[in-house]
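Of the protein chains in this complex, one is absent; all others appear in place.
For clarity, chains are labelled A, B and C in written order, and residue numbers in each chain start from 1.
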Amino acid sequence: MTGPQNHWSKNEMVDQVIEMLEDGSSLNLGIGIPTLVAQRIPPEKGIWIHSENGVLGVAGRPTRQSVSPTLINAGKETISVKKGASFFDSAMSFGMIRGGHIDVCVLGGMQVDAEGSLANWMIPGKKVTGMGGAMDLVHGAKLVIVMLTHFSKRGDVKLLHRCKLPLTGKGVVHKIITDLGVFTPMGESFQIDQLAPGVTKEQLGMTDALISSVN
Amino acid sequence: MTGPQNHWSKNEMVDQVIEMLEDGSSLNLGIGIPTLVAQRIPPEKGIWIHSENGVLGVAGRPTRQSVSPTLINAGKETISVKKGASFFDSAMSFGMIRGGHIDVCVLGGMQVDAEGSLANWMIPGKKVTGMGGAMDLVHGAKLVIVMLTHFSKRGDVKLLHRCKLPLTGKGVVHKIITDLGVFTPMGESFQIDQLAPGVTKEQLGMTDALISSVN
Amino acid sequence: MTSKVFKDAESALFDMKDGVSVMSGGFGLCGIPENSILEIRRRQLKNLHAISNNIGNSGRGLAWLLKEKQISRATCSYVGGNPDLEQQMLSHEVDVTLVPQGTFSERIRAAGMGVRGFYTPAGYGTEIAEGKESREFDLPCLLELPLAADFAIIKAQKGDPYGNLWFQETARNFSPLMAMAAKVTIVEVEQLVELGEILPEDVHLPGVFVQRIYQGSEYENTIEIPIFEDEN
Partner (left out) sequence: MTSKVFKDAESALFDMKDGVSVMSGGFGLCGIPENSILEIRRRQLKNLHAISNNIGNSGRGLAWLLKEKQISRATCSYVGGNPDLEQQMLSHEVDVTLVPQGTFSERIRAAGMGVRGFYTPAGYGTEIAEGKESREFDLPCLLELPLAADFAIIKAQKGDPYGNLWFQETARNFSPLMAMAAKVTIVEVEQLVELGEILPEDVHLPGVFVQRIYQGSEYENTIEIPIFEDEN
């Protein structure tokens, strides 16, 4: 089983995130697909990007001339910063998140469920990456967005009634963006906020009971 | 009833504190008599004076040319700082104390008792100054010293079996320096570490039961 | 995009109302937000809950509001040096809650940093412990809860349009902590500088905690107890 042909590209998924951002808001980007958001935000939106290793005001990539080994994001990738950026220690950095000062948080995920729970840090017996900052990042932001491909490589849908993998956070996710659409966890089912052009409800690989309504 | 003639001056009391300080150690000075310590420490001892309003490295008084309204100690008095000083916020400042990084803390007191408890923030029905930082300062330092005159203006001895005034801290004081001597609270009584020259045990205004030994 | 930069205290405090809680930075009179306090006096806001280490001192700062009977509740650590507060506390015009200063700072930080509660030895075995949960660690400790506010009014030496701040000498004290702990943080600065003028490493308070900023004016910067070398 593979996904439908008419899915969003990664960049189109990223644009769905960008549409949700209010001008001037602050934004934490998780490792993986979410880091792409930094490259596509129009500067005139005045977004302040936070990376939990201790920087607010992440900008684009550095040049080979300006690159610095001490200037990285939480994915350990080289970055640059914009005017007005600040650096701080990790306690302050997570305090910004935990204290609700970062408006939006975008994370990757392995599974997400109708209760708004997220799993993204281990597959028992197979793979343990550790939770890193994810267990902290899911609490505090006004808007927690999970970006993930709708189906796993094996073809399993990642939007479930309840996650099967160990949780990163319970009931913490507000919006889910996959390559097929935008969803809101409603408790026992998902609300479809939007589908990628040409994608049908039947292609989502979800039971009718798991879909509460089409917006 | 007034105290004996042969008591220590304030400066001599201060010198007792200075003798207890190891070279290079860090020291917090409370409001009142303790602030005098800052003026008399020989610079070669390399003591780092902390003031809880957010400075480490307090030095002597400023000149009329160098004075700054933003450079004060916890007694709101103008100060100067030495090379290597640092400024920080109040959470960091009290974390230094609470975390045990300040070696010695010197406070004033209204009453102190054999259990090592201190009272210095209010007299019910008469006077409330507030505890300020005192309730935090008595926990954390390796050596907590209380400096106070041996007798109140009314002639009551301030070293008691148990404090009568509301406590600042319970069982927290290690050494007591009065104008008549140096004392260690032992639980049910005080050990006399030293008496000011010419002062006798009888002049202390304390019962025999309250004095456990003369060192 | 809405700017955080306001023209003056009057425009920056536009939505402050009677009965709100206001944190005010400063230790004694050192680092106090003079312009914002004077604006609160001008507007004659009443029934305020003031959260500040000293609630003014020597008749100045928040004591300007005490004189006008604008403060009905105060949370602070020290009353000494503030005769206006002492008198209104004794006459029960102001309901004063005294908090040990280290606990005061840490509770404000906790509110800002999303810490829901913490244990500290300060105050154990004293009147302050009454009604509080205690728990034995290496020392017996009290459970203390976050202290937040509707507004924070603070002053910094330098600030930029995003609200990044830099404080001078001991004027930092409670101000960055309060900025984190309030719903709306209003900053007045001696110098409003360009974005990027404060080195990113040397930002004392990142702008994300600041909602409004303005260039202050006519600072008194009163020294409470001036003592000079070789003059005492």
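Here is the rule we use: contacts are C-beta pairs under 8 Å (C-beta built on N, C-alpha and C of every residue); 3 or more make two chains touch, one makes a residue touch a chain.
What you see is a predicted model; the values in this text were computed from it and never measured.
*Asks:* Which chains here would be touched by the one that got left out?
*Replies:* A, B, C
*Asks:* Identify the residue among A:45, A:139, A:161 or A:174 that touches the chain left out of the display.
*Replies:* For the chain that is not drawn, the touching residue is A:139.
*Asks:* Tell me which residue among B:13, B:56, B:104 or B:177 touches the hidden chain in the full complex.
*Replies:* Only one listed residue reaches the unshown chain, and that is B:56.
*Asks:* Which one touches the absent chain: B:76, B:98 or B:150?
*Replies:* In the complete complex, the chain left out is touched by residue B:98.
*Asks:* To test your reading of the contact rule: which positions on subunit B touch the chain that is missing from view?
*Replies:* Missing-chain contacts on subunit B: residues 23-24, 26, 44-46, 48, 50, 55-57, 81, 83-88, 91-92, 94-102, 139-140.
*Asks:* Where does subunit C touch the missing chain, residue by residue?
*Replies:* Touching the missing chain: residues 106, 110, 113-121, 135, 137-139, 141, 166-169, 172, 199-202, 204.
*Asks:* Touching the hidden chain in the full complex, which residues of subunit A are there? Just list them.
*Replies:* On the side of subunit A, residues 51-55, 60-64, 67-72, 74-78, 87-91, 93-95, 97-98, 117, 128-137, 139-140, 166-171 touch the unshown chain.
Methods note: only the chains that are shown with their structure count from here on.
*Asks:* Taking mean CA positions as centres, which chain lies farthest from subunit C?
*Replies:* Chain A.
*Asks:* In whole angstrom, how far does the Cα centroid of subunit B sit from the Cα centroid of subunit C?
*Replies:* 28
*Asks:* Find every residue in subunit B that makes contact with two or more other chains and list them.
*Replies:* none
*Asks:* Using the touch rule from the top of the page, what residues of subunit C touch 2 or more other chains?
*Replies:* In subunit C, residues 109 touch at least two other chains, as defined above.
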